[in-house]
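Of the protein chains in this complex, one is absent; all others appear in place.
Think of it as A, B and C in the order they're written, each chain with its own count starting at 1.
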Amino acid sequence: MLKVAICGASGYAGAELLRILSGHHGVRVVSVTSEKSAGRSPVEIFPHLSKYGDILFEPLEPAALLEKADFFFMALPHKASQPAVALLHREGRKVVDLSADFRIRDRLVYEQWYNTPHEHGDVLKKAVYGLPELHRTKIKMTSLVANPGCYPTGAILGIYPALKSGLASPDGIIVDSKSGTSGAGRQSDTRFSFCEVNEGFKAYSVGVHRHTPEIEQELSLIAKKEVTINFTPHLLPVNRGILTTIYLKTTKKLATESVISIYEKAYRGEPFVRVLGHDELPNISAVKGTNRCDIGLKFDARTGTLIVITAIDNLVKGAAGQAVHNMNLMMGFPEDTALSTLAAFP
Amino acid sequence: MLKVAICGASGYAGAELLRILSGHHGVRVVSVTSEKSAGRSPVEIFPHLSKYGDILFEPLEPAALLEKADFFFMALPHKASQPAVALLHREGRKVVDLSADFRIRDRLVYEQWYNTPHEHGDVLKKAVYGLPELHRTKIKMTSLVANPGCYPTGAILGIYPALKSGLASPDGIIVDSKSGTSGAGRQSDTRFSFCEVNEGFKAYSVGVHRHTPEIEQELSLIAKKEVTINFTPHLLPVNRGILTTIYLKTTKKLATESVISIYEKAYRGEPFVRVLGHDELPNISAVKGTNRCDIGLKFDARTGTLIVITAIDNLVKGAAGQAVHNMNLMMGFPEDTALSTLAAFP
Amino acid sequence: MLKVAICGASGYAGAELLRILSGHHGVRVVSVTSEKSAGRSPVEIFPHLSKYGDILFEPLEPAALLEKADFFFMALPHKASQPAVALLHREGRKVVDLSADFRIRDRLVYEQWYNTPHEHGDVLKKAVYGLPELHRTKIKMTSLVANPGCYPTGAILGIYPALKSGLASPDGIIVDSKSGTSGAGRQSDTRFSFCEVNEGFKAYSVGVHRHTPEIEQELSLIAKKEVTINFTPHLLPVNRGILTTIYLKTTKKLATESVISIYEKAYRGEPFVRVLGHDELPNISAVKGTNRCDIGLKFDARTGTLIVITAIDNLVKGAAGQAVHNMNLMMGFPEDTALSTLAAFP
Partner (left out) sequence: MLKVAICGASGYAGAELLRILSGHHGVRVVSVTSEKSAGRSPVEIFPHLSKYGDILFEPLEPAALLEKADFFFMALPHKASQPAVALLHREGRKVVDLSADFRIRDRLVYEQWYNTPHEHGDVLKKAVYGLPELHRTKIKMTSLVANPGCYPTGAILGIYPALKSGLASPDGIIVDSKSGTSGAGRQSDTRFSFCEVNEGFKAYSVGVHRHTPEIEQELSLIAKKEVTINFTPHLLPVNRGILTTIYLKTTKKLATESVISIYEKAYRGEPFVRVLGHDELPNISAVKGTNRCDIGLKFDARTGTLIVITAIDNLVKGAAGQAVHNMNLMMGFPEDTALSTLAAFP
């Protein structure tokens, strides 16, 4: 049994890790940390975690944790994650970091968008960007995975086959995303109170959202040239789910069916990507609670635009589920261990 | 034009007062106070209040306000309201107080349930409980109205005709209420964040909610004996509305139609009460944004129980709308001035 | 591997059976029936059922089904279920019937409330009411289980310990229930369209809901006398979940802690009931997608009333989950097989 610790476990991503790992037969959660909930059990904070009455949150002390666990999920805020991850990594522990701190390979880009210095450039170089569909081999061999952001997961998976195959131009890409409110985390902020969000809908951080450079980094790697995108996030009055509508200029005219074939080929064998058929479009309700990304495709011959629409659960494929997927890869568990449950719809 | 001030105007009740008064041709809002939003305009805090860009929130200074306005809506937290209302009242200003501070006639009961002393017992004696359907004459003649709580409004209006007519027993009354989340006010509290409330439903403050003595006070006046009730509030994942389901033991068997007649008679001529017909049941969606209370009735012959169901908008009939109704009565405006718009459904 | 058929599988209960059984290692779904969806696969109707692309809905032909499967979940409308269940039962197949047709032991009561004759009284006599917490032993030994209704499950589990122990009087019981909209089934009816339900809340079928005699039947068995209750269902603007608030007159005064002890004792060892601690109240969001019933308790000393509040997922503990629990009991599988996943909150 792999001994697992979850640091920063009192937020929604931490709670999802606990939920998912409760169904994983190869691991045991030996430690959960939270500064503000120290001394309480997960079930006190999250009544739905009924199996977690026997473990208590403790303050984060990396040195003490080192002795307790072999595998670490880090769900700390960015910046706070840097020193903790660096220590664990240097001591030879395996880590999946859910923060943004080790996602951006170019330290200067990180420092510019996150407005804070990166003080562990050596560790940053070792980190692998944990999108299994793109980097499975590297993930299997690393001891440090930077788990992707929620928006980047939906965006990159939607664009990858079109860009890789040369079907779409890397210029003028538009990514219009709509996220459920759990993406804002579990926080006490009037802006995310029920009455302010319910029956509302708005865009936010237009042109300045921090997931932009993360998407651009991966697209640039695929396109083998620098890619700059428009990224517009919106806040949906639902608990979970991200729907991302992507507009790509194509290099030639194609039938939608041909595009579907290209995507199916690119994702053949992938356990967590489903390419939908002609005239099928994804809905966030079909992926909630699951680690799956659904992709719908439509070539608009009138305008020469390929419209790609992806749906994920921001807390699962966009956070905790992908983190467990990465752990499965790093530890040699079957990939879908603890990740094969279906969505509870409606 | 009556010069009106609204103190504590940056919450939802304050915003509703501004919305409603924007349609009142006899008044002008000359001052709005808010400590934390001082220096900003209502439209900055509430983008929907598009007509309020020219007035700025200012800190509450009762002495200065005295000179500016003739009529005061006080939407301060309980306890904070006591000295402000007392000062305004002693200086001869007309006041509708939306807090709980002047609703409970028995000072000891107030002190017990609100856990704070009442330091203005003399002013308390002058206050009239502002439920127009019960106390219209007194409201017209007073200069200080204690505006009823949201739950009490729906509960008392549902019970009044049955108790007054002797149809129902004053013993064993059960009031099961379900309120939209705006009833919790505009606040930054994780418990009222979107994700915690949405797709959830729960009871809270079972047996200990502070609106209990307020309901009991008015029912006791009607029954001419001390009435003790069960009151259970629940939190609904909607913005607005309170549905209250009331169980009354009847003193005799009656057809539902006869009960309807008794209620219709009791509320004849009331501009803001609608007694529904046989087999009609109220829905909060039909009263949202309005000052109306809808009442549905059903006599269950199997159990000898009269079930009364009322629906109000907690922010309008349960707060700001009733406050304006009280002002209309106190100032001699037609009762429905600024209160006659229909609900925007759906 | 147990060969299982699901009849009437294109509704929400059927979809939940498919979801839950996809995680059951001891069974294989060999047939799904639906008249209107015949020829299509479950994943075409329900995109979230991604594992069900290889099986097709077929019209219900009981005789043909007899040869294919060993265990039958029947999710047909009431009345339609009668002949199909009777045939399967007479041919020696094991059946869990999710309709109301075999729940009411008194045929005349069934005929009165459901307004249709019961033509299989002999089979009715063999059926066991499938609430495992009350009838586990009988369920293990029967080949025909009448799966309880959603409201009755939450109501009976909330009242059972108080009535059984003599703590509460069987007279004057009030059951005030609030159900998510999936309780109405998957149907095209303007009354259940999004705009009519969202931001609304109402009671319905006051005093005449068909689950009333089902609750009364079980309570009468517990109390060993005829029990008549008030039952008021309400429609919640959420997908799933039933919260039931129950008012019981007690025979003596007790501390809430003592009541909790009585309930804990009554449900000791039950895998799917959780009695909450003092000052804890259930929320439907903590049980969604699970087979658990959460119970909160409060003795109101002011009125001598015990308030019991239960939360279940109407589609799981209130339908498909309880059906699988019953199958597990009938077939000797561990009780929680396929039923141990936690809620995905938020």
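Keep in mind that, in the parts below, a contact is a pair of C-beta atoms (placed from the backbone, for glycine too) under 8 Å apart; a residue touches a chain by one contact, two chains touch by 3 or more.
Keep in mind it's a predicted model, so treat the numbers as computed, not measured.
> In the intact complex, which of the depicted chains does the undisplayed chain touch?
Spelled out, the missing chain touches these shown chains: A, B, C.
> Return the single residue from B:Ser99, B:Ser182, B:Gln217 or B:Gln322 that touches the missing chain.
In the complete complex, the chain left out is touched by residue B:Ser182.
> Of A:Cys195, A:Leu219 or A:Ala323, which residue touches the hidden chain?
Spelled out, the listed residue whose C-beta touches the missing chain is A:Cys195.
> Give the residue, chosen from B:Ala15, B:Val29, B:Ala84 or B:Cys150, that touches the chain omitted from the document.
B:Ala15
> Out of B:Ser285, B:Thr305, B:Gln322 or B:Thr337, which touches the unshown chain?
Of all options in B:Ser285, B:Thr305, B:Gln322 or B:Thr337, contact with the hidden chain holds for B:Ser285.
> When the complex is taken as a whole, what residues of subunit B touch the one chain not shown?
Within subunit B, the residues touching the omitted chain are 12, 15-16, 19, 22-23, 46-51, 182, 199, 239-240, 274, 280, 282-283, 285-290, 292, 294, 340-346.
> Using the touch rule from the top, list residues of subunit A that touch the missing partner.
Interface residues of subunit A facing the absent chain: 172, 174, 176, 178, 195-196, 198-204, 206-207, 228-230, 232, 234, 236-241, 243, 245, 247, 281-285, 288, 296, 298, 300, 302-303, 305, 307, 309, 311, 346.
> Given the full complex, what residues of subunit C touch the hidden partner chain?
12, 181-182, 186-190, 192-199, 237-239
Convention: only the chains that are shown with their structure count from here on.
> Which chain is most central here if centres come from C-alpha coordinates alone?
Closest chain centre to the overall C-alpha centroid: C.
> At the interface of subunit A with subunit B, does the proportion of residue numbers present on both copies reach over half, so same, or stay under half, so different?
same
> Cα centroid separation between subunit B and subunit C, in whole Å?
Centre separation, subunit B to subunit C: 39 Å.
> Please report how many Å separate the Cα centroid of subunit A from that of subunit C, as a whole number.
One centre to the other, that is 36 Å.
> Report, in whole Å, the distance between the mean C-alpha point of subunit A and the mean C-alpha point of subunit B.
Spacing between the chain centres: roughly 46 Å.
> Pull out every residue in subunit B that's touching 2 or more other chains.
Expected reply: 195-196, 198-199, 237-239.
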